[in-house]
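Let me begin by handing over the structure; questions about it come next.
Excluded from the complex is one protein chain; the other protein chains are retained at their positions.
When the chains are written out, they are named A, B and C in that same order, and each has its own residue count from 1.
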Amino acid sequence: MGHNSFGSAFTITTFGESHGEGLGVVIDGIESGIKLDLSMIQSEMDRRRPGANPLGTFRSEQDAVTILSGLYQGVTTGTPLTLVLFNKDQHSADYSALEKVFRPGHADWGFQQKFGIRDVRGGGRSSGRETSARVAAGAIAKQVLAQKGMKIFAGTVQIGTLSTQKRNWEEANNFLCCPDRETAREMEKLIEQVRSEDDSIGGIIECHVQGVPAGLGEPVFNKLDALLAHAVMSIGAVKGVQIGDGFACATMRGSQCNDQRDSTGFLSNHAGGILGGISSGQEIVLQAAIKPTPSIARPQKTVDVDNHEQLLEIKGRHDPCICPRAVVVVESMVAITLLDLFYCAHGRQK
Amino acid sequence: MGHNSFGSAFTITTFGESHGEGLGVVIDGIESGIKLDLSMIQSEMDRRRPGANPLGTFRSEQDAVTILSGLYQGVTTGTPLTLVLFNKDQHSADYSALEKVFRPGHADWGFQQKFGIRDVRGGGRSSGRETSARVAAGAIAKQVLAQKGMKIFAGTVQIGTLSTQKRNWEEANNFLCCPDRETAREMEKLIEQVRSEDDSIGGIIECHVQGVPAGLGEPVFNKLDALLAHAVMSIGAVKGVQIGDGFACATMRGSQCNDQRDSTGFLSNHAGGILGGISSGQEIVLQAAIKPTPSIARPQKTVDVDNHEQLLEIKGRHDPCICPRAVVVVESMVAITLLDLFYCAHGRQK
Amino acid sequence: MGHNSFGSAFTITTFGESHGEGLGVVIDGIESGIKLDLSMIQSEMDRRRPGANPLGTFRSEQDAVTILSGLYQGVTTGTPLTLVLFNKDQHSADYSALEKVFRPGHADWGFQQKFGIRDVRGGGRSSGRETSARVAAGAIAKQVLAQKGMKIFAGTVQIGTLSTQKRNWEEANNFLCCPDRETAREMEKLIEQVRSEDDSIGGIIECHVQGVPAGLGEPVFNKLDALLAHAVMSIGAVKGVQIGDGFACATMRGSQCNDQRDSTGFLSNHAGGILGGISSGQEIVLQAAIKPTPSIARPQKTVDVDNHEQLLEIKGRHDPCICPRAVVVVESMVAITLLDLFYCAHGRQK
Partner (left out) sequence: MGHNSFGSAFTITTFGESHGEGLGVVIDGIESGIKLDLSMIQSEMDRRRPGANPLGTFRSEQDAVTILSGLYQGVTTGTPLTLVLFNKDQHSADYSALEKVFRPGHADWGFQQKFGIRDVRGGGRSSGRETSARVAAGAIAKQVLAQKGMKIFAGTVQIGTLSTQKRNWEEANNFLCCPDRETAREMEKLIEQVRSEDDSIGGIIECHVQGVPAGLGEPVFNKLDALLAHAVMSIGAVKGVQIGDGFACATMRGSQCNDQRDSTGFLSNHAGGILGGISSGQEIVLQAAIKPTPSIARPQKTVDVDNHEQLLEIKGRHDPCICPRAVVVVESMVAITLLDLFYCAHGRQK
């Protein structure tokens, strides 16, 4: 499969650089006859967009989606859906200072070693802006999954050492989508403080899927948990993924960790809805560790392409925390993975 | 790709059930002209074999590897290498009691929902014994990687709440491959105690790769970290994967988490050797969360295929902790992933 | 996908050399709950086996199939089916004369250039014997397709310049499966004559599929005709593939070639059952050009690995015509392709 594709039956291929002509996604394998809600796609894009969020950057990226193919009279035809975000206002001049220097914590170093060349404008292909194409595809996957009874939502459950055990999703209408209104306010204050210190901070995002039928996922390499880990770990800022109790399982006994069952169903969900790589019919629960934004204004030691030492202060406005905008990206990758596995199991043709 | 295959340039396809005629692996895409060390393959198999380890089960599985194809005069020809473990002594009778009941924490429930049928003998395809095929393939991948200067090793760094920060790998010649001799002894005692309580316990395995050239991994969906997460999470007992500082990144500031650099190299390795999905040339470090063995002798609530409630006590000898035998499985999946990416980047032909 | 795999939803991976330990196939993605007829698999193997056919070689290859995995109580479980043919009686000594010389018309030259090494025993991986693994997989695909109402059969319609327009398949119970009893007898005489001249001869095999539902195949690269061409051209002896009227289309007008339709159905089938890459519901018809067996006893000019000129006479008994044994191989590749596309469209899960 192509390096920029994900999925085998429902396949997305993304393309584009932060400051090139445009970014987008080709969605291949969607069933025909789906009437798309275009405003829902746009509102998902807005959840990821900088500027929509007081905790984020003040840049206003242009995230209006153009559909180039695959729709006829508003309905999917079964041919590739292509969605493009044209870049309008790239300000490439801002990035000239970065042309020869490697930003700490960024992809710059690996790119240069691998390709010998990189598009330095806004991070090029490794910009967080690449995830906008995933969100566009995820919005469509969510619409299809909703018709099959599946619902996906995520939120921030930890920022720095501030975490919450509360999962009241009706309270999640805050910028962090945190399911605990009180903690959300403290998290927002913490992020503001970190910003004022020219620094950034990490967090944890938790994602839930309801209505997943039992039987998705394959027993060995394409376990549902393995594919979800692949999907979520492919988001730039994610450094860890856990399913159900995850790393806490290390401290548990089998008698605690096993989900027992009576005739009414499972009595617990330590497994996060996945047994032996196959969905059990329970709610799927996973968490992703989000690292602090690497772009910070504090001086950092680095080198340039000639290996000369530099002290770099990254100018411009950057998110002090990636979580607010990453929530919808996590949801999107989970949605894309589930629809792919659904089509693998059941086909896409009626 | 097939559901039981992993990798695109270096592809392994595994097959077989715990108590069928045999298990094995077809390795497709290896370069020609590699002289294989067959005794090293067998010694890797022995690291995973039950009975070889006082902390494990007392069953003696037959793990002698037969090579069916791909070798000519001891050297790889570039055609598929097929390695088979024939099952000799299956004792299928032992499993008749499990034919209609779903074992808590096992794949049974999902399998039955997905396929409507399952081979109940020893867990069938979902048996831990499936991983022996991965170890055979991993042994070969390791031999090829060694010729390219890469070295992979792993060990247990946590059992229950017993963990260690020490990383003295010369002390890792214990059954847990724990890089801290003192803690290893305590861990072994804890596992014995858990076994005496008819229970089981989880842990954390850490894997290192040295000598990885910069430039492996692809920028978007096939990030090195995403593929490693896929690979390691596809091991049955793994419920979480983290790269570098992983979930600890959630509590960090950007100024702590970024790996700065001077003209002599990186000044830290919080990223675990991967930046923007591409190897940086630093050591790769990842951790896997291992859940407690689900098979325990304590009575557990479950149902049978007619949804009648049952109280199940799993007879027979089972490992009280999966870590000792999972170490080599983690190493193997990491090796397979790296060789695949190496061939993707550089080809397999001279 | 692996180099030795074919298919995406129903994937076969073959392995093995002519004179190694064994050849076989891993079949990944078959639906569960299929009761296999093992004697039918064996009888398909016998159609390809040398020695079963007076027109062929007198060697008696061992083609008894062993099933290593994927069956439980005679029924598929949805896990990989592995079928192996163990090589019993390899007579490798016979091939020592060929170790350093390149046989004209054979894969030897390309192998040596590509891999720098080759298993010379019986042609190694490039032996026609490799197709026995395809026939085993094809037998299983045929059984599944039969349950879905599809029937596949093929026969020889041309040997040398002897061809027939007759398609009376009830007359096809001859060694060439030629649907014209009279012509079959002449063909057999011609093959005997060619054999007596220490030479070999080519032919054309035609394959039909009945009962294919409309809608299989994808509009662009995975057109049903493109996948069938890939499948059939991957058989070593095949040098051309045509669908429906094929190369005769070059001489036709649109008014002749288009299949018109009235309310009772299509009025002709020049397209061979495929329109725009998608099955139309008509019978699928394709033809494969089979080259003469390259192994002949006549002296031929060639070189050895040191580029010294040699005059080679290939000893041993070889088929003077590949068609009799290739018929079932063509059927098998067509069956595998159709089942793959069926699962792509409709899934394999109930």
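Assume a residue touches a chain if its C-beta (ideal position, glycine included) is under 8 Å from a C-beta of that chain, and two chains touch if they have at least 3 such contacts.
Fair warning: this is a prediction, and the values are worked out from it, not measured in the lab.
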item: Candidates C:K151, C:K166 or C:K291 - the one touching the absent chain; value: C:K291
item: Option from C:I243, C:I284 or C:V329 whose C-beta touches the chain left out; value: C:I243
item: Which of C:H3, C:K88, C:R185 or C:K350 contacts the chain that the document leaves out; value: C:H3
item: Where the unshown chain meets subunit B, residue by residue; value: 8-9, 79, 215, 219, 343-349
item: Residue numbers in subunit A that touch the chain omitted from display; value: 1-5, 7-8, 11, 13-17, 20-24, 26, 28-29, 32-33, 66-72, 75, 77-82, 84, 114-119, 124-125, 349-350
item: Subunit C residues touching the omitted chain (full complex); value: 1, 3-6, 8, 14, 102, 104-111, 113-114, 125-126, 130, 158-161, 194, 199-204, 214-215, 217-223, 225-234, 236, 239-263, 267, 271-272, 274-281, 289-296, 298, 300-303, 307-309, 344-345
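Just so we're on the same page, only the chains that are shown with their structure count from here on.
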item: Shared interface partners, meaning chains that touch subunit A and subunit B; value: C
item: Distance between chain centroids, defined by C-alpha means - subunit A, subunit C (Å); value: 46
item: Multi-partner residues of subunit A (at least 2 other chains); value: 8, 215, 219, 344-345
